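Here is subunit A:
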Amino acid sequence: MSEIEFLNWVRGPGFQIAVIIFIAGIIIRFAEILMLGRKANLAEPKGSEMSGGLHTIVSRSFPDKSTFQRSTFTVVAGYLFHIGLFVTIFLFAPHILMFKDIFGFGWPSLPTPVVDAMAVVTIIALLAVLAHRMSDTVLKFITTKEDYLVWMLTILPLVTGYMAFHRIGMTAPTLLALHILSVELLLVVFPFTKLMHGFTFALSRWYNGAISGYRGVQS
Partner candidate 1 sequence: MSASLEKGINALKEQVDSTVASFFSSCVHCGMCADACLFYTETGCPTATPIHKVEPLRRIWKSEYTLLGRVGKMFGLTAKVDDELLSKWETKVYDHCTLCGRCSMVCPMGIDIALLIQKTREGMAAAGYAPESLIGATKRAVTIGSPMGVKLPALMAQIKHVENDTGLTIPMDVVGAEYMLLLSSMEIMNFPEFIEAIAKIFTKADVSWTISSEAFEATNSGIQIGVADIAAELVQRIVDAAEKLKVKTVISPECGHAYMAIRWEGPNLIGKPFSFKVRHILEILDEFRQDGRLKINGKEEQRLTYHDPCQISRRGGVIEQPRNLIDMFSDNFVEMPDAGKMNWCCGAGGGVSTNERADKVRLKVFQRKKDQLDEIKPDAIISACSNCRIHLEDGLEEYNMDIPLMSLTETLAEHLE
Partner candidate 2 sequence: MSSSSVVQFNIQVSADLTQNVKPLLHEIKHALDNLIETGQTTIIDLRSIPLAPGEEDHILKTLGLGEVQAKLDALGLSEIIETQYAGVWVVTHYNDENHIISRFIEITTMPEILSSQTEDIMAAYSRLAITLQDDQEKN
């Protein structure tokens, strides 16, 4: 297979397969979760599930002072790579074109050098996260193979994307194809790993907030 054939494959059938697994996986995962159901709370409510749930969806993005002090690294590095991922995925002009092709609409992009710098920051943040994970007593203890796999699959599109943009090491079509392929791998594992938190975070935060909200506590 020539490199352009490879590129055509990852842009065509490969991408389709990845999207099919991604979408089907997510929907199935949600069905799996939601259809398990949850018993209605019979206790006399003191507050609102809805307002508690909605509040928590937002509020858990902002740790309280004491938590921030205790988990400074996790919070800062987490913020950095999440923002970095958001910027590099959603605010890079070529990516927006892809979304436009799929959704039918686009949005403004950030200047390429900003995205480029952000990619570097994100890669560094992810490396730091890994180093932290491998050195911190708790993290080392609770980390599973899946965590390393997911880390690898998350940083791979960034690294290949960075290499493709700066054309490091291989020919441009190969680099671009590898970049797209790495994204496809990410899409494929997404629904079946902890990456799913990208979607279920809202659900779990909502439940947490709803449980507390019902009792009149803001969580």
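With respect to how the candidates were assembled, all candidates are chains of the complex that A comes from, given by their letters.
For this structure, a couple of remarks:
The rule is simple: a contact is a pair of C-beta atoms (placed from the backbone, for glycine too) under 8 Å apart; a residue touches a chain by one contact, two chains touch by 3 or more; residues count from 1.
Just so it is clear, the model here is predicted, and its values are computed rather than measured.
The candidate touching subunit A in this complex, chosen from 1 or 2, is 1.
Those residues of subunit A lying in contact with candidate 1 across their complex are 28-29, 32-39, 41-44, 46-47, 56-57, 60-61, 63-64, 66-67, 70-71, 74-75, 78, 136-144, 147, 192, 194, 196-197, 200-201, 203-209, 211-212, 215-219.
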